[in-house]
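One protein chain omitted, others in place.
In this document, chain identifiers A and B correspond to the written order of the chains, with residue numbering beginning at 1 in each.
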Amino acid sequence: MNIQGENKSRNNLIGLLPLWIVMGVFMIGPLIVMAFVSIMESNSYGGIHLKFDLSGYRQILFDTNLFDEMEFNPAYLIIIGRSFLLAVAATIISLIIGFPVAYYISRQKDSVKNILIFLVTIPFWTNLLIRTFAWIIILGKDGVIENSFGFIGIIGDDDSLNLMYTNTAILIGLVYSYIPLMVLPIYSSMEKLDVRLIEAASDLYSTRINLIFKIILPLTLPGIIGGSILVFVPCLGAFIAPDLLGGGKKLLLGSLIQFQFAYARNWPFGAAIAMVLLALIVTILYLNARINRRHEQNA
Amino acid sequence: MLNLMFKRKKFSKVWDFPGFLTWTFFFFGFLYIPIVILVIYSFNSSKFAMIWTGFSFRWYEKLLTNDDMQQAALNSLYVAFVAAPCATAIATLTALVVVRGGSFKSKEFSNGLVTLPLMVPEIVTAVATLIFFAFIGINLGLINVMIAHTVFCIPFAYMPIKASLEAMDPTLEVAARDLYSDRNSTFRYITLPLLMPGILSGFMLAFVISIDDFIITLMVAGGGSTTLPVYIYSMIKMGVTPEVNAISTLMLAFSIILVTGYWVFSKKS
Partner (left out) sequence: MKISKTNAIEVQNVTKIYGSGESSVKALDNANLIIYDNEFFTLLGPSGCGKTTLLRLIAGFEDITNGRINLFNEELISLPPNKRPVNTVFQQYALFPHLNVFENVAFGLRRLDKNNDFVIKRSNEVLELVQMQDYALRRPNQLSGGQQQRIALARALAPEPKVLLLDEPLSALDLKLRQAMRVELKTLQKETGITFVFVTHDQEEALTMSDRIAVINQGSIQQIGNPEEIYEKPSNQFVANFIGEANLILGKCEKTGINGICKLQTGHKISINIPDKFNKDDNLTIFIRPERIKINKSKGSSLSQIQEFTYLGNAAHIELLSNGVSVNATLPIDKVKNFKKGDKIEIEFPKSFAQIINT
């Protein structure tokens, strides 16, 4: 509707102004300030000196040794690499677990479907911290697993399996945290999948394995990519799982950033790592958008 | 009746895959067993969180006398009751313009701007906001948290509102205009009532997200403005006590009851 003499653009402006102000000041503003802080000199009390200095970024790769010389230090690169690998692993595991689940749910009748999807979304509504904490009770020393193993005599009373504070523990935590975000988009593209295509394929002599790899997988690819992004992005910057299940030993990007602000009080360095994380995410989202655009053009 | 004795081979449709049922069953086990264990252990009478000695309410009783915890819970509610309505209001205005405002230059930009907090990793948002408040010297305790939560909750409020506005037939508004409603009465008698379920969903989402938020609050909240998740975090960090199980169970129950109640309500109507 485009009514004579009614000024749409003025109303649009009034309607959007609150968003622009709030997001501009309290979302984009902080990101700009953070970028600014990342190129300032650090102040050992937390905070910065207003002096241009790239040591925040330099610190990611180099250390200064006793003789004031720069020395390559791979420690932070290793953290970035481990964050990346764990995020990739969590995404793949979530996909392997989630795909059949999404498929199974999508083939149920509506009432069952609704309930199952609701059950998948509930964890999303509950506190992530608490859900991760539950794994401490399960994996921790004298936790549920060790107790039950001890009970049936696999391990001795004083032994420990040392399940906590490992990459595996973090991985379990990551998968557990974000797997609903994998199931939901795959489910919604399965929903749109026409069962007659499957019937047609099996009429044309497809085996069940063929059905999965030749029909279902290609047709639900948008959902799979969407789900993978939704899992990968928060995993890369995860803080709770590495902090609670990895302890201080297995830092990831997220917990490294938090550590710089909460304890080390090296703001420019923390801000620089945050910028690196942001750059990684932006790159991935950009690539995804490009793939989507090409997909749409082909369709 | 004889043929009933021969068990007919169950016909399986081509789109049924053997094993997927079991797989799904285990998936839900993986999703819910940790939560169930947490709940069970909250009724453990033992002082050590991990060793089961018997059923008891003692940790729940202890919560009743924990003033810090109660203050933190109150803070959480204060924040959510300010942030969720603010986020919902901004999200509603934005959705109205984006969906009903025709085509205008900043449409894509505004739509992207709303979802920005979902794109940026939460930890980055958290430290950026921390730096920002420190940098410009705003230190208003809980109000800082409320502002940060409002920003973070906007996309969550926005999604259901936008979806329900998109699902709404724009002809209804045209019909109202045709039947002698001006802009304001069209909004009041048609758009708003029809959008209400969407706005309620948005508010609910924003509210739950705010109550549950931990990372941003951890970084932004000063000493006196601890919320419940931050309080729980500090308890976990000090060592796992059964009290954490009890308060965690209460929080889980709160979220699940809220969401389930809403789900049942929205299915009925």
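Annotations for the structure displayed:
FYI, contacts are C-beta pairs under 8 Å (C-beta built on N, C-alpha and C of every residue); 3 or more make two chains touch, one makes a residue touch a chain.
A quick note: this is a predicted structure, and the numbers were derived from the prediction, not measured.
Considering the complete complex, the chain that is not shown touches A, B.
The hidden chain makes contact, of the residues B:29, B:112, B:141 or B:193, with B:193. Within the set B:139, B:185 or B:234, the residue that contacts the chain not displayed is B:185.
From the set B:22, B:171, B:234 or B:266, the residue in touch with the chain omitted from the display is B:171, counting the whole complex. Annotation for chain B: contacts to the undisplayed chain at residues 169, 171-172, 174-182, 185, 189-190, 193-194. Listed by residue number, the positions of chain A touching the unshown chain are 1-6.
One rule holds for everything that comes next: only the chains that are shown with their structure count from here on.
Interface residues of chain B facing chain A in the complex, by the touch rule stated above, are 14-17, 19-21, 23-24, 27-28, 30-32, 34-35, 37-38, 41, 48-52, 89-90, 93-94, 96-97, 101-102, 104, 106, 110, 113-114, 116-117, 119-132, 134-136, 147-148, 150-151, 154, 170, 173-174, 177, 183, 208, 211-212, 214-215, 218-219, 229, 232-233, 236, 240, 244-245, 248, 251-252, 255-256, 258-260, 263, 267. Partner chain B is touched in their complex by these residues of chain A: 1-3, 6, 8-9, 11-12, 15-16, 18-20, 22-23, 26-31, 33-34, 37, 47, 97-98, 100-101, 103-105, 107, 114, 116, 118-123, 125-131, 133-138, 140-144, 147, 176, 179-180, 195, 198-199, 202, 208, 211-212, 233-234, 236-240, 244, 253-254, 257-258, 261-262, 267, 270-271, 274, 277-278, 281-282, 285.
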